[in-house]
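Read the structure below first, then the notes.
Missing here is one protein chain; the remaining ones are kept as they sit in the complex.
Coming up: chain A.
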C-alpha cells in the first residue's frame, strides 16, 4: 500500500509542544507500552524514533498494543514502522534485534519486561543520554521512572529500584499482565515527561498509579 507522507498540521498543539525541540528517541522494547509510546511520540511530532525488538506480533499482543490483526506474525518493529508511517508520515528506524549494548544517545525509553534487560541498558547509559525513562507494569499498577543520568540524586534513587532480579520482582500470572488503558496510560505518562523535559528540563522522577482505580500513589 502506498502511504502518503504529508506534513502533519500541529496547530492544535502549538502552545503545548513544538516538535522542533524534540530530540531523538530510542525505545527499547516494542511490546504493549513500547508500541504505544512510539505511536504517541510520532503523533506529537517526534521525528527521529529508533526502536529495538526482535519479536513478532502474536495474537495475545494485540489487545494491549498498537498492533493490528493484519500484523500477526510480522516482526513488531516492522509492523510498527508501517503503522507509524500511516498515522503520522514519520519514518522510524526499526531494528529487528534485541538490544545488546549498542551506543545510546539523547532520550531513551525502556519498555522491557525483565530486570536484567533494564540493568543491561542502564550499564550502557553514557554522557550523550539526557534522559532515561523506565516503564514498569504489574496488572493495574504502573510505575514510571524518569532519570537524568548526570544527576547523582536521580541515579542513586533509580539504582535502588534496579538492584534485584526478575525472580525477585512481582510475578506476572496468566490473565494479570495488564489491559489496554494501562499500556496507553503508560505511553501518556512517558510522553508527558518527554514534553516537560524537552521543553523545560523538568520531569517526574517516579510516577506511580493504580490505573483502573485512577488513584495516583
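The rule we apply is simple: a residue touches a chain if its C-beta (ideal position, glycine included) is under 8 Å from a C-beta of that chain, and two chains touch if they have at least 3 such contacts; residues count from 1.
Heads up, the rule we're going with is that contacts and distances are computed from a predicted model.
Per UniProt, the protein behind the absent chain is "Ubiquitin-like domain-containing protein"; the candidates were "Aspartate carbamoyltransferase", "Dihydroorotase", "Ubiquitin-like domain-containing protein" or "Bifunctional protein PyrR". Between the chain not shown and the residues A:90, A:107, A:135 or A:193, the one that touches is A:135.
Mapped onto chain A, the footprint of the missing chain covers residues 29, 31-34, 111-115, 118, 135-143, 156-157, 160-161, 164, 166, 168-170, 172, 176-178, 208, 210, 212-213, 215, 217.
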